[in-house]
Every structure is written in structure tokens, then in C-alpha cells.
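Note that this complex is displayed minus one protein chain, with the remaining chains in position.
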Amino acid sequence: MIEVVNLRKYFLVRSSGIWGRKKILRAVDGISFSTKIGETLAIVGESGSGKSTLVRCINGLVQPTSGEIYLDGVKVNGLKGEQYRQKVSRKIQMVFQDPVTSLNPRMKVLEIVSEPLMVHTRFSSIDRKGMVLELLERVGLNEKHMYKYPGELSGGQCQRVAIARALSIKPGALILDEPTASLDVSVQAQVIDLLMQLQNEFDLTYLFVSHDISVVRSISHRTMVMYLGKVMELGPTEEVIDNPLHPYTEILISSIFVPDPNIPLFRPRVQGEPSDPVELLSGCLFRTRCPIAENICSKHDMSLKQVKDNRFSACWKS
Amino acid sequence: MNWLRYSVSRLISSLIVIFGVILVVYVISAVVPSDPAALWVGPHPTYSALQNAREKLKLDLPLFERFFYFFKDLLRGDLGISIRTHNPVSQDIFKAFGATFELILFSEFLAIIIGIILGVYAGVYQNKLPDSINRIFAVAGVSLPGFWFGMILQLIFFKYLGILPLSDRIDIVVSLTNPFKEITGFYLIDTLIDRNIPAFVDVLKHLILPAITLSVYPIGLITRQVRSMMIEVLNENYIRTSIAYGIPKRKIYFQYALKNAIAPAMVTVALSFAYTLVGAFLVELIFNWPGLGRYAANSILSMDYPAIVGVTLVVSITYVLINFVVDILQAKIDPRIKY
Amino acid sequence: MKKLVEFESYSLTFATLSGKIKVLENVSFSINHNEVFALVGETGCGKTVTAISILNLLPVNAIRSGRIFFNGTEIDDKTVELIRGRDVAMIFQDPTSSLNPLYTVEKQLMDILVTRQHMSKKEAGLKMPELLKQVQLYDVDRILKSYPHELSGGMRQRIMIAMALACKPKLLIADEPTTALDVTVQRQILYLIAQIKEKNQLSILFITHDMGIVAQIADRVGVMYAGMMVEIAPKKTIFEKPLHPYTAGLMSCIFNPKKKTRPKPIAGSVPSFNSFSNECRFHSRCGISRKICSEISPELVEIEPGHLVACHACGGVRDD
Amino acid sequence: MDSILVLKVALKKPTALFSVVVIALTLFMAIFAPFITPYKDQALGEPNLSERLQPPGGKHILGTDHMGRDILSRIIYGSRTSLLVGITVVTFSGLIGMIVGIAAGYFGGIVDNLLMRFTDIFLAFPPLLLALLIASTLGKGLGNAVLALVITWWPWYARLSRSQVLSIKTLAYVEAARSAGVSNFMIMIRHIFPNCVTPVLVQATMDMGSAILEAAALSFLGLGVQPPAPDWGLMISEGKNYFLNYWWVPTFPGLFIFLLVMSFNLLGDVLREILDPRLRRRFFL
Partner (left out) sequence: VVIYAFGSEMITLDPSTEFSNSIVVLNNVYETLTMYADGKLVPVLATEWKSNDSGTEWVFKLRKNVKFHDGTELTSQSVKYSIYRCINLAGGPSYIWDSVESIETPDKYTVVFKLKYPANIPLIAASGYGAFIFSEKVSQIGNDQVITDWFNSGNEAGSGPYVLAKYDPKTQIVLRKFDDYWGGWNNKKFENAIIQIVPDPSLRSQMVTSGKAHITRDLIYDDLKKLENNPNVIVKKKPSYQVLYLFFNTKKPPFNNKDFRKAVAYALPYDDILKYVLLGYGTRPNGIIPKGMVAHADHLEPLVQDLNKADNFLSKSGLNLKSFRVLLTYMQSDEGEKKTAELIWSSLKKLGIDTEIRPMNWEQQWALARSDPSQAQDMFIMYWWPTVMTPYDFLYSMFHTEDQVLFNLSYYYNDKVDELMDRAVTLEGINLKKAEEFYRMVETLLREDMPAIPLYQIDEVYVLHKSIKGFESNPAYPNVVFFYNLETNF
């Protein structure tokens, strides 16, 4: 369904100093992966690791610096206008993190959900209304909500509207950029539940961006761990979580607080924060924080290697 | 370092803007549907006198060439010759500058002091009585037609109370009986340098009404801006932090909040400078103040385009420079500003 | 054990453009010496306003009723001045906006030490490196000279903690101190807070909605729902034998990284505050609501020692 | 926030109520001028030389001017020009400014740079100065004065709407529309424009006052409305030669300008305070 080959996205940023030379920020640095239809691929990593940039490249909101993106086997990067509408937005839609800002506060739910329909189809407004109602009901809302403004809805309801909008033109894949990060626990559960149902029903492919590994475990089939624009580990979710190959994955997972009162608070396995993506090091990017780093890590190539049949890791030790 | 880079880049963009300003002003003034030659020669000229004037003023050259000459002269600080007064414009402006700047600086000084005090006060007592009174005053300040307000003040303080002079910078009699040397062009300072107290008092009396007239608008503007900046800042989380840590109120208002509020409010101060620069045009007319404004208004009314260009340039460049200084100061106050 | 903080049927109403809304209803609980009391609940249920009530940092449009005691004295406009920055210190959710952007770290720490601890500048200068080391910041000179925006999120939160430590408080209020941070950093900060608590023998009012954090750091837990305290119990009880249907629902919503679960969400969403009259605020989403639930707001009652629940269905009866 | 609520809240404030009343009365005067004016001919400029410079009272409630014309009548008719100037200046500069600002903000890059450098040049003039320059070049007259004001004002709206757009365009709903394939033009129309209208509107309310004030200043300098047409600024200007001995000639028109301008400013202030959450105080000190 989605295939990404050696994707890079560099930003130019200005650094300090009188004449401030421009420097390169490697937000996404040579990433390749592919997904199957009906599969959920989770992308996890700390903030700034390039998750959003990656998925925004895929649906064309950001122009990648290099690399190729294929949707259903068609190369889609750099498309514009009608081409873009046909080959990208019909196939892949996005749900954003913040339910409040992802809906135009001056449009009614009906208008919001029917906007993609207006762009992509020629249905009459009555037909569209019917379709919108159907969609709303599918995501657990009803006719009442059709004439409300986003400001009158709760966060969870807003996120449902956003999902309905994404589904309105029946895309094959959804990009979910932390769709539950700003929701409450109880609402988060509702939305995840809904997403799982929808996937079953429409055979959707999900790119699920998150930094909450607990949620990832419940929803995704495979997981990709990113750090400073590079993939650290890729593999089936359960295996990655239960038996991480890369020390970074291991640390990420050990940092999670398990909701179990019997586990006492233990000392953090890692210190410091991710280094500045502008001043990248040679060799393994994680070695400055890695508990098992050795001198040789600074020279070692850190491209993703296949370790077992479906497991990949970028650590030479694994 | 950052600060220096910011200053340099702002300076460059200011220069570009100034060039644009020059171009715009020149083009606007050059398409004037009037005959500068007629102004140059005065009333009832002969035809040949007009023709001579046209040649002298290079009116027969194409606009582009005229701009070229104009710009070349400008780089040497030469603004051309006023068609109305036949003096070099730069000289006219230089003479008028002192009078105007004395008035503007005095009013702006009043405005900044009063505006900040009222603004902080109103911001701290948001929606309480002092705030409401303040706000009505501030709004009234920005709503008064200065040219009208000046007349009303003249009516009250000159005609009815008889305690302040009607107009001019100094009384003729005082200037004759207590002459002083013009050094800075600021009479207040000149009289002081001369230790000429009667003249100083007279100058001050003459300054009061025009300065008040000119400062009501900036006072309103600054009060309003400082007030809303104060409110905004007092809502910030870091102020809440300071309160939570028990930092004394006075320190919070006048040190933390004011510093944070003043950086953005400085833009308003710059804006209010722009107002006084031009407000002086009207105020000087009413108070017969021999400054740039009166010169400008007369030039505009008689379409003396080198003078108009000159004054506009001087005023706009002053304004651009004030903005530049404000930006730099802001960057100095607020370490977050980068570009 | 003497109570450090005590809320006595504390209610809070906001006057807003669209009328008055009662955001806290009859909140009563207490925090003991040397314990971590975690306050959990969904967004907007009133955790923050409860916490800042202790320091009286409420907005001007707040109308309060009921009483709050600190160390036995009632907190009012006067007494609160005495405890701010001395007995009680607070760490906020968003360290970026909670530090003054125009002053260096040094100046901000110094002001607290000088004005609240009555140190001389010189003493304060000696104290500051020590404080920074306590929060595991070792590059002292650079950090002191830095402006907040030049530091990373984790460092800023450590600075906030250092500011709190500078006060030698008896109570530390931590309002979602790690929500804005990355997972790896979250654990560092929490571990730091826990260490400090052990070393300095202080009480912590810890606000969060992450049950994982509660599970690891809290001693006792208070669960809030729409401005009401619905259940208070020791941590273990909350996780293992929650009584209030809301708490129970909450527990079943939680994802666990150790097992693949299909969560069982609570239906519906939190109603808006202005729709409440005198009723159980949870009854519209409650699976076991009865008629009485829509008429009378349940009181918080102690069902077993240390376990308080506000639910008509559980009133006195233990039905697990 | 919905507009009814805003209105309701606003009208609870005495200042807002006051300004709404003044504005409504002025509007009434402007619309019904022919029916409520005591001396219509005089209002339109007909000299009435036998009653020159009469003090207020009696036949002429606010007195007469140097041509014997009834000042009240001229003030009533003058409200038309003032309101007209205010509305046209604000509308046109608002529209132009929004178009430029939205285009610059939305497209960014070179478009933004070009447009904004261009507006910067206009912003580098103190506004009234540029208006004076333009009005004197274009020639005297109301139309030219309005044009001059529009030329000096649109950059402010451009800047305001650009900054709005910059914050709106990063919001997820714009990205959502883009990824749904909505064209740039439609995004600007449907998503960006409606969301930057409110601040522009609030600004415009306040600017109504300033526009009226600046138009009056231009008239005062002889660059705006031309005699014998009735206009408040012009009346002050004409009264300038008489005010020391005949105080009422400039005083009343000035008072009307002041009240109207102040009303717009007060209203704008209240609206801004209601609509801008940052101006609502939250913490207790």
C-alpha cells in the first residue's frame, strides 16, 4: 500500500553567530519501509525524532528533499493540483493530534465532513448530507451533531468528526499523528476502540504515530522506532516491546510507567535528552546516551539491518 | 552576538525601506498637477521668466533623470532648493528642526511618563474604578481632534483665564528685553545655558499648551497599550510562578511585569512618535510654532515639492530610525528575539 | 498523624461571561506529613484549581466557600502570604511559560532566595550551585547565565524544581510536572522528585492523569470527577479494588504496555459545568445509576479505614 | 464566541452602551438629515448673511457661522460625510489589506517577501503624513482624501491579517484541507479568510474613529471636503479665524467629532477585550 524508499527531509535553519550560517537539520534521514493493506504500522520515538515530518512527507504536506514515495505502486512525490487530488488525497487521509485545531471553528460539522466530498466527487448537496450522516453515525455521532460548530463539541467528539472527515472519500489508508495524545484516558480508549473497529470494517491501512507505547501495543501490528530522523528498530509490535533488539528501544520501553502499583519506582536507565538534530554526530546517533556504548560506536555504520526474518535493528550489537 | 547580527540585518532592511520611501515620495510629488515654475517666479511673472524657471528647475527632463539628479544630490545631503522660499530645503528644515523637536520631545516625554504610570496602574487594577476612569481618559485622548483641542485650550487658558499665552515660542517683548543666544535651537535649554530665567519661564509658558495638545494622543495610546500589555503579562504563567513563590507585589508589578510589558509597548511608543511628528503639523499651525510642521503644511498647501519631499523624507527617515532603535532596544530587553 | 493540608467542604464558583459555573463542589480531603497524595481525573475536572487554592492563586472571578487549613491555620489572604514560597512551593505543568523569559536563571533563583529566604546576595550566590547540583544539573555556570529559552524542556523543569527546593518547603505541589516532557525525561524528573521527597521529608500534592505515574509514585490517591472528589484511597486499593464506578471505568480504560488489551471505554463524555444542579455528576455516564443519583449529590463517606467513596450505590455497602 | 453573546455582554458595559447610543444617533442624523434639519439650504452651504455669527440660542440652537449658516443644521448634514468617510476608508483598506495580507501570509516565501517589503515602505511613513502627501498630490476633495487614507491604511490591515494567517495556516484544519486536496484559493476563502475576520473587524471598529479623525484633519488643512459642503473638520477649519471671539463656531463641530470618534474607540475597546482572551484577567494578585 504505502512504500517509502530512502526518504530524506532536511530543513535549513539558521544558527547563532553574527552572520549566522545556515545549517542543515536532518528531520528525516534516509528512511525506507513499506506497509501492507489493512496493517497498522506504529511509528514511535521521542519528540523531535521526525515522526510527523515523515508522515507529512507521505501525504504531500511536506516536500521531501530526496527519496521516493509510492502509494499503491504509483510514485507520488511532488504531485500538485488535480494529480495530487487523484493520486494522493483520495488514497490517504490524515487525523491530527489536536482535535480542537484540526477543525475549522467557523464551519459546521456538516460542512467540515463534506468538504473532501465536495472536492473529490460531484454529488448533490442532498446526497452529500446523507453520506455525512452515515459517516457520523459510523463514528458514533448523530444528526444532532451535524449542525454544531466544533466549539460546541467535546474533544473526543471533535476527534470523531476528524475521523469521519478523513474517511469521507474512502481512502485506503489513514495517517494518525498522535490522534489521542491530547485526549483524556477515557476518551482515548473510545477513540482507539473506534479506530480498531473501522480498520476491521474497511480494511484500512494505518500509519499510527505515537510516543505512547502502551497504546501502540494494543493497536498496531508492526512498530518502527525512530531517533533523530533515523529508524532504530522495526518489527512486529509484540516482539519489539517484549524483546527489544536496540538499546534505544529498550530504554524507551523501560521508561514507560506501568499502571501496576506493585512495581516500585526505579532509577531511569538513561540520562539527558536527545541531542540537537542540527549538530549530528558520526556513527550511531544514540551513542551519547547509550548505556552500552563503546568507542567503536562512533565509527560504526548505523543503517538498519535485518536481524531475524521480520526484525530489523540499527545497532551493530544486536 | 545574536543581538549584533539582528541589529545589522535590521539596519540593512531599514536602509532598503528608506530607499523605497525616497522613491515613493519622489514619484508622488513629481506627478503633482501643478506648475512649480509658477511658484518659483511668484505672482504676475512674464512668460520668459516662467520658461527660465522651468529650465532652472530641470522640469523639462524626464522623471527618471530628475530622480537620478535628486538622488545624487540627496546622497550629499542636498535636498534641493525650496520653490517657495528659494532657500536650500535642508537649511529651511534645519532651522525649523529645533522648534519642532523641542515641542515633540517635550510632549513625548510627558506622554511616556504619564502613559506608563497610568497604564501600569490601570493594568494592575483591571476593571476597578481607577482603571475605568483611566480608560475613559485614555480613549478620550486618542479621540480628540488635536487641532480642535488646541483651540479649546487657547480659549480656556488664554481668553478666559488669561494665564497662558496664545501662541508662538516666545513673547516678542520678552525676546527683546531678555535676548539669549540660540545654541541648541531648544529654547528651554538655550535660556538655561544663558541663565536667563525670565526668558526660560516665558518659553516654558509658551510650550505648555502646544505640548499638552500634542501629547494627549500619545498619552492615550501608550496608556492603552501598557495597560493591555500589563494585563496580558500579569496573566502569564511566570507571573503566577512569582506570586506562588511569594515575591513582593511591588517587585512583580514594576520590575517583572513592567519589563515584560514594556518591550512590546515600545512599538506603540514608536508609533506615538510618528503621531507627534505629524500631529505637530496641525498643532504648529494653531500655535504658530515656527517649526517643521508649519513649514510642511505651508509647503504642502503651496505644492512646494522639494520642500514636501524634504520634510517627508526627514520625518519618515526619523520615523524609520526610531523604529530601528526601538527594535534594537526590544531585542536587547527580550533575549528571545532572533530575527 | 497531624494533617498538613486539609480541605473542608471546599467549593469554588467562577463568574463567567455566560453565567456562574460551580467547578468545585464540596471538596474535602487532607494531605498528611511526608506523603505523596496524587490527584487524578480527566481534563477540566478541577485538579489545578484545587491545588492552586492552597496558594490562593485563583483568578479574580473565583468565588470560594469552605475552608482550607495548612498546618492547622486557616488559609486566607493574609496567611497565604506567609506560606507562599516558604512552606509551600509549586511546580507547574509547563516549565517554558512558567519561567520569566526576560531574566536569567540566576536572577530568578536569586530573587527567591533573597526575598523569601532573606539571604544576602553572596549567600545566595553560594547556595545556587548547590541547588542546581541537587537537581542534577552540573554545568552550573552556563546554566545560571542562561535565559530559559536557551535550555531544554527537561532542564527547565529541573530549574523549577530547584526553585521549589530553594524554599525548603513542607509541601510541594506538582501540577502535571512531566506531561510536557518526553518519556525518557519524564522518568528522570519523577525519580528526582521522589528522591528529593525522601531526602527532605516533604509532602507532595501530585496532580496527573497518567495512572502509570500514580502507580509508581503515590501513597494515596484522590479521584476527581467534574469538580467532585469521588474516591480517596491508598494507591493499592484504587488500582485493585476501586469502588466508585467512575474509578472502575477509568481503570479499565488504561492501556498497559505489558499486555495487549482491548480497552473498555466509559461511554459518553464529561457534561458541561453549567448543566449541573444538585445531582451526582457522574450519573449520566454511570452504568449503575439509580433514581436517587439524579436527585441528590452523594457525600464522600469512609467505607473502610482510609477508603472514602462518594456514590449512592456504594454507600456503606461493599459489593465487590 | 457567538456574536449574540458578545453583543449581550458588551451592552452590559456602560461605556459600550454609551457608544452604541452615540453611534446610533449619528446614524439616525445621517439617514434622516433632510427631515430633521432646521435649515436645509444653509446646511448645504446657502449663505444667510443677515445672521452672521449669532451666538447659540433662540433661532439657531448652536449659533451661526461666518456666513450666517445654522451650525446645528450643518452638523447634522456633516454626520453624513463623517460616517461615509469612516465606513469607506475602513472597508476598502480592510479589504485590500486582507487580500494582500492573506496572500503574503499564506504563500510565504518570495510572495510574502515582496508584498511585505512593499507594505513596509508604506508603514515607514507616519500615516497622516502620507495621507497629506497623497491628498495634496491628487488634489483637494473628499474622494481624494478617502483614497489617500485608504492608501495609507491598508498596510496596517495587511500586517494584521498576515500575522493572523501565519498562526492560522499552521493549524491542523488548514493542513487537513490541503491533504484533502482543497485548492489554495478555496482554502484561503473557506478556512483562512473567515478566521481572520474577527480581529480585523475589531480593529476596523476602532479605526472608524481614527479614519474620521484623520479625514477631519485633512479637511482642516483644506485637503478634504471642500466648502460650502458641510463637514465637521471643515467647519472647525473655517471657525479657526473666529474662535477667539465667537467660540461656538468651531467648538460644536469639534465636540461632535470627539463624541463620535470616542464612541467607536470605546466600542472597539470593549469588543477587543471580550474577544481577546488574553485581555481577560485570570490570576489573583
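Order of writing sets the labels: A, B, C and D. Residues in every chain begin at 1.
Keep this in mind: a residue touches a chain if its C-beta (ideal position, glycine included) is under 8 Å from a C-beta of that chain, and two chains touch if they have at least 3 such contacts.
Computed from a predicted structure; not experimentally measured.
Although it is left out of the displayed model, the omitted chain contacts the following shown chains in the full complex: B, D. Here the missing chain is touched by one residue of B:A49, B:I136, B:I317 or B:I333, and it is B:A49. Among the residues D:G181, D:G222 or D:P253, only D:G222 touches the chain that is left out of the figure.
Although one chain is not drawn, its touching partners on chain D can still be listed: residues 45-47, 49, 52-53, 66-67, 139-141, 222, 226-228, 241-246. Although one chain is not displayed, its contacts with chain B can still be listed: residues 33-36, 38-39, 41-50, 52, 84-87, 95-96, 166-169, 171-173, 175-176, 288, 290, 294-295, 298, 301-303.
In this text, only the chains that are shown with their structure count from here on.
Once chain A is taken out of the picture, touching still joins all leftover chains into one piece.
Chain A and chain D have Cα centroids lying 49 Å from one another.
For the pair chain A and chain C, the distance between mean C-alpha positions equals 31 Å.
In chain A, no position touches at least two other chains.
Counting partner chains per residue, chain B has residues 126, 239-240, 243 touching two or more of them. Put simply, chain C touches chain A in their complex at residues 42-43, 152-154, 182-188, 190-191, 194, 209-217, 235-236, 238-240, 249-250, 253-267, 269-270.
Residue ranges of chain C in contact with chain D, taken from their complex: 17-18, 56-60, 62.
Against chain B, the residues of chain C that register as touching in their complex are 52, 55, 57, 60, 81, 84-86, 89-90, 92, 94, 97-103, 111-112, 115-116, 147, 149-150, 160, 163, 167.
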